[in-house]
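A single protein chain has been omitted from the complex, and every remaining protein chain is retained in its original position.
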Amino acid sequence: MTKWKDVKKVVLAYSGGLDTSIILKWLQTELGAEVVTFTADLGQGVDDLEPARRKAEMMGAKEIYVEDVREEFVSDFVFPMFRANAVYEGTYLLGTSIARPLISKHLVDIARETGADAVAHGATGKGNDQVRFELAAYALNPDIKVIAPWRDWAFKSRTELLDFAEKHQIPIAKDKRNEAPFSVDANLLHSSSEGKVLEDTWEEPPEYVHQRTVSPMDAPDKVTEITIGFQKGDAVSIDGKRLSPATLLAALNDLGRDNGIGRLDLVENRFVGMKSRGVYETPGGTILLAAHRAIESITLDRGAAHLKDDIMPRYAELIYNGFWYAPEREMLQALIDKSQEDVEGDVRLKLYKGNVIVTGRRSPKSLYRNDLVTFEDDRGAYDQKDAEGFIRLNGLRLRTLAARNRGE
Amino acid sequence: MTKWKDVKKVVLAYSGGLDTSIILKWLQTELGAEVVTFTADLGQGVDDLEPARRKAEMMGAKEIYVEDVREEFVSDFVFPMFRANAVYEGTYLLGTSIARPLISKHLVDIARETGADAVAHGATGKGNDQVRFELAAYALNPDIKVIAPWRDWAFKSRTELLDFAEKHQIPIAKDKRNEAPFSVDANLLHSSSEGKVLEDTWEEPPEYVHQRTVSPMDAPDKVTEITIGFQKGDAVSIDGKRLSPATLLAALNDLGRDNGIGRLDLVENRFVGMKSRGVYETPGGTILLAAHRAIESITLDRGAAHLKDDIMPRYAELIYNGFWYAPEREMLQALIDKSQEDVEGDVRLKLYKGNVIVTGRRSPKSLYRNDLVTFEDDRGAYDQKDAEGFIRLNGLRLRTLAARNRGE
Amino acid sequence: MTKWKDVKKVVLAYSGGLDTSIILKWLQTELGAEVVTFTADLGQGVDDLEPARRKAEMMGAKEIYVEDVREEFVSDFVFPMFRANAVYEGTYLLGTSIARPLISKHLVDIARETGADAVAHGATGKGNDQVRFELAAYALNPDIKVIAPWRDWAFKSRTELLDFAEKHQIPIAKDKRNEAPFSVDANLLHSSSEGKVLEDTWEEPPEYVHQRTVSPMDAPDKVTEITIGFQKGDAVSIDGKRLSPATLLAALNDLGRDNGIGRLDLVENRFVGMKSRGVYETPGGTILLAAHRAIESITLDRGAAHLKDDIMPRYAELIYNGFWYAPEREMLQALIDKSQEDVEGDVRLKLYKGNVIVTGRRSPKSLYRNDLVTFEDDRGAYDQKDAEGFIRLNGLRLRTLAARNRGE
Partner (left out) sequence: MTKWKDVKKVVLAYSGGLDTSIILKWLQTELGAEVVTFTADLGQGVDDLEPARRKAEMMGAKEIYVEDVREEFVSDFVFPMFRANAVYEGTYLLGTSIARPLISKHLVDIARETGADAVAHGATGKGNDQVRFELAAYALNPDIKVIAPWRDWAFKSRTELLDFAEKHQIPIAKDKRNEAPFSVDANLLHSSSEGKVLEDTWEEPPEYVHQRTVSPMDAPDKVTEITIGFQKGDAVSIDGKRLSPATLLAALNDLGRDNGIGRLDLVENRFVGMKSRGVYETPGGTILLAAHRAIESITLDRGAAHLKDDIMPRYAELIYNGFWYAPEREMLQALIDKSQEDVEGDVRLKLYKGNVIVTGRRSPKSLYRNDLVTFEDDRGAYDQKDAEGFIRLNGLRLRTLAARNRGE
């Protein structure tokens, strides 16, 4: 390929599946490049990455990286994002978006270690993921080349793709033969399904597209009560038991899955300009968001909380659009992290058939003061007379305006 | 009372209950003022306002206004607010906040009609409602006097208050005798409970504080499916049946109540400076918000939608703080309303044990285009090659920055 | 050109200069398309558009549109933008940005009238103007094709371009022969210079790059005093004399030019990702901005004014980036226009050697109330006691926080 003719060595984000195996081969044959593979355990639900390693070996990958990045994923990406209560377009918890910069970071690091001049990913030319992979890579290495084979290759149909695979002896699972492309993504935070049966926004998603939760209707008819402990804005324990970030999120996922929590069927606006419909499942994240908001409700000052709410949509948009490594995201993170120093304490929740119900929150750093708010005698903590001046001065400009408007 | 010595006639927001009856009498005896009462049906769940009228008569009110303002409430206050998807501090649907400016508007109108020089309300000096009542009144009539007896009178305890009532032959219901003040508010959008048993943020609210919903656990184990129709951003029909605004919201309330939808237990930041804990129930509003977001998801352009999300917290804060009649709220409303012209179509939802599950949305004005998004052949609707330039230019500044940062 | 092989008829934004003449010819010869020319008087300082008409005729343009759009430009674009006090990156008054959507609107209108299937412009592939032209065109006609010859043609150097001109007998002014491309833009609001001698950000711009102002150092050493009248946020008169929008702006330009007002030397961030350095002159606009802020200072409520300030950078960015016809710009405009209803009155200014000095402002709609602010006896307009409650409640959350932070 003329376009990539100078590329000698590529680091490929490699899942071991059919599509990225085709890409691996295509990079070797069409570009004549050496390929380094990177396969990560992001908590996508694949227990064993050894088959991917063996497949990469078999296909002639020059160097093979297989890594468990689950703790890094949760500590350095998921938790910082949850400190912001980030939600895109009012509903989406950014489960796919947040994993992309991590993968790019590893690709770029491996490129440096192995002397590769390019990285490659398996995202299509219609989605957000290409943007996220590539912006992250550019921000981390301005000279890196990023190859997106789906945008470049000449295959015109699924059939041509499979023919290429067959020709190069890439094993094709039986059930893949007749399947149209169908996008699924998964990691420790969420799984998503897009395309095919979901493309009619009026049709209800069939039950089988769900990958990691039972339906609220099928969840047990009993309440599960848990307590999540927080420190500096991050969850650190469940029911008093300290857990590492990834272990904690995995435990919340189990609790969410069993109780039908975290399903979402939405139509979202992609950065590349069109609307798309997706079914997302974020069981643990949904619980975590509710709990984080609850612990903030007693430990965060109003000014801090409202500033966070005001900038949140922008922060979420930056992550959605792939600007994790942009300075404005880092500036907002500095603002957010500054607010979390005293966000600590416990939140008690009931999980029940799709519901996450906060039933209590407590903290050594609580700003809730019963003596101020009580209807009972407050022993002078609050002077109701102050309210009169407060209201009068807040209203002064409105009165001035009203007088002006009636012609005074 | 020296402070109000010039006041001759007061319009009182009068519920017919014990507290506002005491206020009525206090205004007559302490201020020597004539009292005009205003009793409104806001959908608070009192079927008959006639007892309030008779009580006002009996207590010597000079003029008595009793009005059903439910349609006005929903058309001019609730629906405009829902066009904004307004939520305060991430969770509260502003059910109490939005009713206050309507009441003040009527008080001020009646004051003009009756030649009264003051209005009075029964909100305490610790809460937000005093602010909302008074800012609205000042904005509508800069010369109006607003009397908040709870801030002014000399009663030091519930007992003194009840003694005053007894002395003036105000009937006291038996169960009121030993009760400490306990704040309940209700209207067609929501009901709220604050104080007493709720003052410990770690304690779960007892089931009996809930006024208008069954618990998710007690809701029937079957799905109710409904379709809500929208025009210009407002709900206009349920299951194809056109309903007036108030009738529609009432019907959604019934559906929400039966299915355990819309309960909220939160700690919020009051405008007057302290945190308070409340239990809110907004059954119909919770359904409406989910449906409105869903119809917007296919009919609103991304730029419009994100701008709305960015300004929403500010808009919600303005309503919460009592600035409904401030010019900045009206400016934001102009912005929001401008976006709603084509927000029309249907949303189908499943209601089930506390869950509101969007299962479909369709619109003659839909911006969702399957030809753009499909994984199938899109017949040229979208050129994947465009994505490369899009990403490269979005990334240009990040690459420039990265090069600078490594010293180039 | 394969890419544009279906194009039959193109409407070209035609200045009559060398570059757009080359484009005209290139469209005819390379695309084999009929060309319709559109030449507009935007106030760029060309007194007579007839030469452009004759040149277009001579070069075989099929249909020729020549229009004076100055009033439309100021009424529908410049004035709405000035209502917002729009300034990009703290300094740039958006003089080039605001003209582009107007030109695109005319191109698209003419395309509809003449049955053309494409429009073409002379902006290069590195700048913002291509984006502005094209986004506006797409927003007004989703099917229009937009041809940007600078991005498409094969010319590799200025020499090749001139050879093409010579070959097609396009007259080349003598002094153009050896000149590298140099970008100048001008309209009634401003003129700009970019490139060449300006490309070193440390070098001071030579005096000769300035096109429409004298230097402050060369301006007369005497003060010119003027009064600008406003109605609904727009300037309507100078020294009591009512003027049409374009006439008024032209008069301010003359005043600014003579007094050395409105020069700007900046480095800005382009939407396409790089920084560029420009020298801009906006003599009348600079006066207008100062006057508009001054009349707002006495007629706009604080809440309205601060909301405007908060959204201004976003509004300016939208215009800079070419999103004039995007719904979010229109929503912000609705918000802004809502605020301007009572922005009326007079502002008196001194113009002197680069300075615009506001010396007075008055309005029948003034919100300035001397009785409130005076240090003299205010006869009860303001009760200083109110301030105590106001401060105490504003400080309540800070005191709660401080107590928490020291461990109470």
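Annotations
Letters A, B and C name the chains as they come in the text, with residue numbers starting at 1 for each one.
Quick note on the criterion: a residue touches a chain if its C-beta (ideal position, glycine included) is under 8 Å from a C-beta of that chain, and two chains touch if they have at least 3 such contacts.
Predicted model only: the values in this text are computed from it and were never measured.
Only one residue in the set C:K9, C:R257, C:K338 or C:R361 touches the chain that does not appear here, and it is C:R361.
Checked against the full complex, the candidates C:E89, C:E160 or C:D254 give a single residue touching the omitted chain, namely C:E89. Across the entire complex, the residue among A:M58, A:V184 or A:M331 in touch with the chain not shown is A:M331.
When the full complex is taken into account, the listed residue touching the unshown chain is A:H306, out of A:K55, A:K145, A:H306 or A:R361.
Interface with the hidden chain, as seen from chain A, comprises residues 269, 272-274, 301, 303-304, 306-307, 311, 314, 323, 326-328, 330-332, 334-339, 393-397, 400. In the full complex, chain B touches the omitted chain through residues 301-303, 342, 365-367, 369, 372, 382-383, 385-390, 392-394, 396-398, 400-401, 404-405. Residues 85, 89-91, 124-126, 130-131, 134-135, 138-143, 148, 150-151, 157, 180-183, 195-196, 199-205, 216-217, 221, 223, 263, 265-270, 272-277, 293-294, 297-298, 302, 305-306, 309-310, 312-314, 317, 322, 325-327, 348, 352-355, 357-362, 366-370, 372-377, 382, 384-385, 387-388, 390-391, 394-395, 398-403, 406, 408 of chain C touch the missing chain (whole complex, contact as defined above).
Criterion: only the chains that are shown with their structure count from here on.
Chain A and chain C have CA centres that are 40 Å apart. Note: centroid distance chain A to chain B, computed from Cα atoms, is 32 Å. Residue positions of chain C touching 2 or more other chains: 301, 303, 393-394, 396-397, 400.
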